[in-house]
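One protein chain omitted, others in place.
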Amino acid sequence: MNDLSNATPELAAEHGLTAEEFARAVEILGRTPNLTELGIFSVMWSEHCSYKSSKKWLRTLPTEAPWVICGPGENAGVIDIGEGLAAIFKMESHNHPSYIEPFQGAATGVGGILRDVFTMGARPVANLNALRFGAPDHPKTRHLVSGVVAGIGGYGNCIGVPTVGGECTFHNSYDGNILVNAMTVGIAPTDRIFYAEAAGVGNPVIYVGSKTGRDGIHGATMASAEFDDQSEEKRPTVQVGDPFTEKLLLEACLELMATDAIVAIQDMGAAGLTSSSFEMASRGGMGIDLDLDHVPMRETGMSAYELMLSESQERMLIVLKAGREDDARAIFEKWELDFAVIGRLTESGRMVLKMGGETVADLPVAPLADSAPEYDRPHRPSPAQPQIAATDVAPSVGVKEALVTLIGSPDLCSKRWIWEQYDHMVMADTVVRPGGDAAIVRIHDSNRALAVTTDCTPRYVSADPVEGGKQAVAECWRNLTATGAKPKAITDCLNFGSPEREDVMGQFVGAVSGIGEAARALEFPIVSGNVSFYNETNGKAVQPTPAIGGVGLIEDLSRLARIGIDQPGLTLLLIGKTEGQLGASIYLREIAGREDGAPPPVDLATERQVGDFVRDLIETGKVRICHDVSDGGIAVAVAEMILAGSVGVTMSVPETADHGWWFGEDQARYIVAVDNKTAMKIEADAKSGGIATMQIGVSGDKVLNLGPEGELPVNTLRDAAEGWLPAYMDA
Amino acid sequence: MKAAVVVFPGSNCDRDLKVALSQSMGSQPAMVWHRDTALPNVDLIAVPGGFSYGDYLRSGAMAAHSPIMREVVRSAERGVAVLGICNGFQILTEAGLLPGVLMRNKNLRFVCRDVFLRVENADTVFSNRYSAGQVIRIPVAHHDGNYFIDEEGRAQLEGEGRVAFRYCDAAGAADDRSNPNGSLSNIAGILDPTRRILGMMPHPERLSDPTLGGDDGRALFDSMISALS
Amino acid sequence: MKALVHITLKPGVLDPQGKAIENALTHFGFEGVQDVRQGKYIELDLPDGDHAGAEATVKEMCERLLANTVIENYRVEIVDQS
Partner (left out) sequence: MKALVHITLKPGVLDPQGKAIENALTHFGFEGVQDVRQGKYIELDLPDGDHAGAEATVKEMCERLLANTVIENYRVEIVDQS
């Protein structure tokens, strides 16, 4: 069997095509596809490339705003950040590869998202990563954490883009299927943004970067091994990242982009050569001829099938203006990268692949793209959960013990062990480092900055997908707001189980509607994103995890807020209403050992009102210390403000304060630390706006005094917060 | 002062260094590409941090053998001051301009955080704006910063006052707890016998601007201005 | 006795280090180097004893720690102290 042998229904099935999909392929071609063509169909119609199960719902998301330059559909989203600059960003998952080979899987995940961003003309300025691991006591977890973190650092540190933030939590639903979501934010001049839309009959198609090997040819793994069953050499292999080559590719692309030689450019991601060439042609309504003999190859005897499906990293496909080949070649040779003219654009409307003189594939572009399958999969809403108040949960331990337990728990403890393995300062623009609500990265050579964060609370989403989806967006918006940034737009990475299961599809539909609702209410459009389905092992799906990556803008670096309390005598002012919602809270899980209940409801109008109020306080210089209240409620928020600063706090709390008050996770709340005069002024303003406030403490000393609940030395808190992760990793 | 920053494939702190230098110099340093075979006529050659050639094989090894480094060595012999930061330090040791080697960090992990340094020798073109024994705060960000040299070499460095900086705690105590990478005798930076070549793992260019949380690094660049202009 | 362990990348797996070394060598004017692969070489000192047993143990070490068997192969050799 070879590239040209006819595909069979069995082979199609092995390629993940359903019988109907295969029939449609035959119909489009008017004949049975050969193996190479089958490979191309399977890639273009895969869930990953075609979004066939999610499209219907993604369409409902708000993607526009006056400042949005380019929404979903391109390699990354683009927003206007003023002064002639654009922020370009996206988040992507690399879950399965990272489970198989944590270091390389995570590393190539970072490499891939970086390319998505610089392929549009941006210089990457910040990386983030949202990580979900299995239970800490699961035998595989420790090895996965150390490999993933080393892999993310290994790639980002080498290429020299600071990794400034992210998330890292643990839950047994991820035991057999961790989540590794990487986000990159870049900056480009608004008049130098590059798209992947081919144009100009006769224009040359250029291949640049690394050579193509048999890396990660999956989906079709078995088939390809059979039809050409040689020794191990021939079998597909795990993809290995080469951050050094990516650095050269980045600089070379930016150098070429400074000229006007480029018509279109796209990175080679999953099934690189196929998706990049096909998508560029289809976006531009063009035909494309490729001569595969000219593709730079790392190994001998590679077939057309392998070349088209290879996932070798650090490669780009470029359509140049005819006649500019030599200018481009000179740049890539300077950077010691492969450069090859592998084809031309045509008016045929077909993708024609030649190898060894003969035609190995001939496909109509538009029909293949247009008739890509789209499914409206059956979905069942998740059953509603009861709200849980303090009175429903007998406190097994006092506030003191509970706080020490929570601040030292896997999800809430300090992630210093992780971010100290990431170069988070390279490029010398990191103003607020990891450890705060959002990281702040200065726009080079200016007094303005971007604030960036990733957020999601999977326990909320599984309890109530709609509210959970709303909450993920709201918390992201809140984390940006708490720094004084104006939230601008988001990217998402929707990690779910199998869409073929009604309950999972129900979670997806619910979460997307919640995300859309919140994004609309907060004017926080979704400009890019990624869907990762089939995150499950033997029928057990991960907690629904729609990670939200947010970007905000700070207009004046002298007006920003940090979370650390750095001087005594400041009044802690709680802004926002407290009810003591304990449903699906971290307290309920870690202290009471329960994972039930409804998540705290998100009132988007209130969220926006309180957030805008707080941001204004920061922008007008009244507030420079602020933290949002999220996991673990007021108690944990205050503890985090102490640990990020240098002094303790003496709390003054209402008599009625119970564990619901201390640990409830009611939304739309912030804590600011200001001098008493300012506090009273703020309270007055809030009152007239109908916003609840309460003075909850005063800073000073080296203890956290919990009033009636006794007191905790700051060092006790610090040891708990800083101790868990290093101790766990060294055990 | 006229300065040049040498850029290798994989350098990634070249721009940061340029910014810090020009802030002190009031003019721009020349950026020299590794393929260039000639250096402009300068008072200072700065070799930046990063991952030259991916730091494959050994950190700094391939850069150390590139054509431009031969020029750097020649200039150094003529007395031009040379500053190597992080990967630059590794390159200078691989090129034989400085003794010893930088091995993998003791705990094998990359480390990026602020550390305290004790200024051991304030009588050099790089450190005259500091005072001996002064404790400064500057970040490290490296995987291979574990300085090693044989006993004889160590004794010589110490004896000749060629240890420029030592890792220490806020109070200036250099002990194991304040040692981020396992370096012998907490050595963070060293000088050549002429005191005109400095290699250091910490990144002064990353804390030379109060907006970034501190400017203890700036005095190092200011020192060179006063000494080399 | 000693265990000598060679750990090499599986065929077909990209070797960025090897590739970089290859380029560097060509730059230094060493012609004709066709391919370079870099692996690890680990020596373990073991208490003298039965070779077969030691080999089995060291192989287990490779499986569990020394080698990343997803992308690497290993070879174990037991020799008497030289």
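Think of it as A, B and C in the order they're written, each chain with its own count starting at 1.
The rule is short, and it goes like this: contacts are C-beta pairs under 8 Å (C-beta built on N, C-alpha and C of every residue); 3 or more make two chains touch, one makes a residue touch a chain.
Every value quoted in this text rests on a predicted model; they were computed, and no experiment measured them.
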Indicate each shown chain that the hidden chain touches within the full complex. B, C
For the chain that's not shown, point to the residue among B:K2, B:R35, B:K106 or B:R137 touching it. B:K106
Logged for subunit B, residues touching the omitted partner chain are 57-58, 61-62, 65, 94, 101, 103-108, 146, 148, 150, 182, 184
Which subunit C residues touch the hidden chain? 6-8, 18, 21, 24-25, 28, 30, 32-47, 57, 60-61, 64-66
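The rule is short, and it goes like this: only the chains that are shown with their structure count from here on.
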Larger contact count among B-C and A-B belongs to A-B
Between subunit A and subunit B, what is the separation of their C-alpha centroids in Å? 36
Rounded to the nearest Å, the gap between Cα centres of subunit B and subunit C is 34
Per-residue multi-chain contacts in subunit C, two or more chains: 16, 20
For subunit B, what residues touch not just one other chain but two or more? 53-54, 56
